[in-house]
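Every protein chain except one is present and positioned as in the full complex.
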Amino acid sequence: MTHRVGILGATGAVGQRFIQLLDGHPQFEIACLTASDASAGKPYREAAKWRLDSAIPKPVRDITVRATDPAEIPDDVDLLFSSLPSGVAAEIEPDLCAAGYVVSSNSSNDRMADDVPLTIPEINPGHLDLIEVQRDERGWDGALVKNPNCSTITMVPTLAALDEFGLERAQVSTLQAVSGAGYSGVTSMEIIDNAIPHIGGEEEKMETESRKLLGDFDGAELSLHSAEVAASCNRIPTIDGHLENVFAELADDPEPADVRAAMESYPSADLPSSPDQLIHVFGDDQPERPQPRMDRMRGDGMQVVAGGVRTTPAGVKYNCLAHNTIRGAAGASLLNGELLANEGWI
Amino acid sequence: MTHRVGILGATGAVGQRFIQLLDGHPQFEIACLTASDASAGKPYREAAKWRLDSAIPKPVRDITVRATDPAEIPDDVDLLFSSLPSGVAAEIEPDLCAAGYVVSSNSSNDRMADDVPLTIPEINPGHLDLIEVQRDERGWDGALVKNPNCSTITMVPTLAALDEFGLERAQVSTLQAVSGAGYSGVTSMEIIDNAIPHIGGEEEKMETESRKLLGDFDGAELSLHSAEVAASCNRIPTIDGHLENVFAELADDPEPADVRAAMESYPSADLPSSPDQLIHVFGDDQPERPQPRMDRMRGDGMQVVAGGVRTTPAGVKYNCLAHNTIRGAAGASLLNGELLANEGWI
Amino acid sequence: MTHRVGILGATGAVGQRFIQLLDGHPQFEIACLTASDASAGKPYREAAKWRLDSAIPKPVRDITVRATDPAEIPDDVDLLFSSLPSGVAAEIEPDLCAAGYVVSSNSSNDRMADDVPLTIPEINPGHLDLIEVQRDERGWDGALVKNPNCSTITMVPTLAALDEFGLERAQVSTLQAVSGAGYSGVTSMEIIDNAIPHIGGEEEKMETESRKLLGDFDGAELSLHSAEVAASCNRIPTIDGHLENVFAELADDPEPADVRAAMESYPSADLPSSPDQLIHVFGDDQPERPQPRMDRMRGDGMQVVAGGVRTTPAGVKYNCLAHNTIRGAAGASLLNGELLANEGWI
Partner (left out) sequence: MTHRVGILGATGAVGQRFIQLLDGHPQFEIACLTASDASAGKPYREAAKWRLDSAIPKPVRDITVRATDPAEIPDDVDLLFSSLPSGVAAEIEPDLCAAGYVVSSNSSNDRMADDVPLTIPEINPGHLDLIEVQRDERGWDGALVKNPNCSTITMVPTLAALDEFGLERAQVSTLQAVSGAGYSGVTSMEIIDNAIPHIGGEEEKMETESRKLLGDFDGAELSLHSAEVAASCNRIPTIDGHLENVFAELADDPEPADVRAAMESYPSADLPSSPDQLIHVFGDDQPERPQPRMDRMRGDGMQVVAGGVRTTPAGVKYNCLAHNTIRGAAGASLLNGELLANEGWI
């Protein structure tokens, strides 16, 4: 069965990725694209300054862009993907949910709200049942589901895999690509021959979202995971792919081989956009991997890649990497959409 | 009083920095330049492929390069600066010390040897007295003094400043410039639009050298500092300047303002190449600093620059930065040379 | 019909591209991989430090690498692709041709030899008949066919398309990617925040090869095209994709629209690796294209992309771009191999 879907904020960087990823999708058909009022009424090919290195999919070129306004969304659309700026999203997403739409949103607003599922389908699919609580509390017919921040999503699958050893604390330093800030977010003067050890709000997102994703939902309430998380976030001159150094303190004392095995065997999900293997791990013979340019497109950009596992005085140390605008943004929302479809929420 | 000095490995990247930094030096005069046999006999301007953005100092252009051989060093040279590859250094430095020369070496061999002072003049000048032990044990008339690795030297001054709060553990992630690997160490294919989460041997150097630098020397024996250190080292596409994210766990519980004050007030040394202030700290209003391209030349490349201080579940978090081929290599050996001169070892 | 092919120099950068491009090829099956003596005897996966962002094709992983020695090539191999260093190629290619092998070579030696076809299949397929002359003169059973240099190959298709207007002179400035120099050819210290206005021998290659490619072969002798060509070659910090600024002086006085039409309608070849359209041209509304990162993979890396056409006091000005290691190297030799197969030379 095919669902008709819409994309809110379809002309932006993440919006373009949605369109690229939805091209030929087995379950979803693009029925509606929205953007700012200035773009409304134009065919998509004119409204969007297309920046990906593949062409605009043919069926999308001539779709007329609509204003991002609940009144403009057709009734027969089942699911909306949102990559709106968080301020706009905070205003419009509740209206859409109240109007009965199910929204899978990449925007950062409301991620930590008690009744909003923050979900990575391979990690915490059960959190989706928070929708019941959400509907009760808010009186919505629709639903709002969030995916985490791109830097969080890169690390959390590896922490989930290590939790069998008793995760107690994690410190992470990130080396993040410029695309994470949007097309104009980082100027060339800021980043050529340079690095910036600060991304506004990013460290807090990693420290809180990680604990929610790894937390327990007992059917009524969601409790955060007990592990402490501390993050240090940096921007570096790479286009795509967030690389992260993690120190994980574990109650047990696993050998590197055990750590690698736990990651490699952590199950993926049976969804169209999930990779066959969730986490690929490089061995001792390739300590220099993963690397952004070499590894970001593994699993069509949806796999998490790890390596450099070793034991240190501060716990197990390893590196992980994921494509920040695919696995970390548009692909994350899309995957949540697939989970919503599979579980019958749409 | 002026000392006549020599540079071993004078044509390499660090050797060129030595020459640049010694230009107009108040205490030292270049009397001897050595390089590989292939360069011996040529004037320096022909032997060296000069790569710095200032010109070769005039007095050096026509100095005839000598082979790196103890027999070639003039007797009236008091001090030798060494930036030889560590394999070559391990062979030749002991011979030079036995022959009576005092060697201030940037090479990584023997840094952790029990009787070799590993010194940052502003941090542990007293360790220089290990030379007595060294001479006793090895029967040398000369002496061998080392400076730490460039990534270690960037962090240790900040840890020294925080030790008043009881340093218990430090985790560090580095974002290191390509010049740290030498002129041909990192290819452009490896690093453009990329990052490499591994630098051979670097993490171990940071984990061991830091504890030696912060350790106690009781006049007979040097004991390592009790703090645990764990490092994760990355190469990124910057030319000069290592940026590091540090999480420091401290017995006391200082506020960020106390941390900044401790760093800013940590004393510098009274040596020609020491900066007026050892550590410059950016405040809360500029969390995006320090940055490599903007801050590496502070204090003529000899100052350590910190910022981004905040409290996390994993201790105090901050960022620090230093110029890796000035403060972290040639400038470090030069500073040790100045300390050796001041303390009367030459 | 499938031909068994070999790759000489299979572990290098171009050799890896050959393997990637031959994966699933409809006509060619890899039967033999050669490399230096140090690699001989090892399975390919161990011999090669694989650097492409796709995995080593499964059938190739376990092929045992042979020494690059005529005695090692199996008899049933029909065609050899060569990406040997030109010095090695100059020694070994003639022996292989004498031994009866047909060699499609990317190496720069002998490209301008009177009896060696220098071929781009879409441009001058008829030059292949020089093989008759070659066999007569050299007494070979095999044959040696060359493709031009990567910077030449980017420009010549556009000049061929403009020759209907009477090409009289061309000036070109190139902005070339670092991969053109091989994996270790350009160090990061040389190119970050920099550009190098010199590539050894490159300008002469463009100036001579272009005229041979556009020249006439009358069945006995090949005459160079009469147009003058002047080149200025630069290396810039891009990974793949050579961008070139061309000023073409034409006897006629075509309008930009005519120039674009001539390029867009220039025929491609009916070969498996030829793109559907040989030259894609961006219009007036996108003067900022083509760009290396955005356009190098058009036509799977085999299309030439042009744009920015305008009339100047120095003739028609435009920009063109091609993927230097696909269309400009491995793909070029492969395409010549396909032409050799189609024309019955193997």
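Some points to look at:
For reference, chains read A, B and C in written order, and residue numbers begin at 1 within each chain.
We adopt the following convention: a residue touches a chain if its C-beta (ideal position, glycine included) is under 8 Å from a C-beta of that chain, and two chains touch if they have at least 3 such contacts.
Owing to the predicted nature of the structure, the values given are computational and were not obtained by experimental measurement.
When you scan C:Pro237, C:Pro275, C:Gly301 or C:Gly331 for touch with the missing chain, the hit is C:Pro237. Checked against the hidden chain, the listed residues C:Pro26, C:Pro313 or C:Gly344 yield one contact partner: C:Pro313. Set against the missing chain, the residues C:Ile56, C:Ala90 or C:Ile196 yield one that touches it, C:Ile196.
Only one of A:Ser54, A:Thr187 or A:Ser226 touches the chain withheld from this view, namely A:Thr187.
As for the chain not pictured, it touches subunit B at residues 51, 53, 192-193, 239, 293-295, 297.
In the full complex, subunit A makes contact with the omitted chain through residues 51, 178-179, 183-193, 237-239. Take subunit C: the residues that touch the chain left off the picture are 169, 171, 173, 175, 192-198, 203, 207, 228-232, 234, 236-239, 243, 245, 247, 287-294, 307-308, 312-315, 317, 319.
Methods note: only the chains that are shown with their structure count from here on.
Farthest chain from subunit C (centres taken as the mean of C-alpha atoms): B.
Subunit C has its Cα centroid 47 Å from the Cα centroid of subunit B.
Subunit A and subunit C have Cα centroids lying 41 Å from one another. Of all residues in subunit B, those that touch two or more other chains are 192-193, 237-239.
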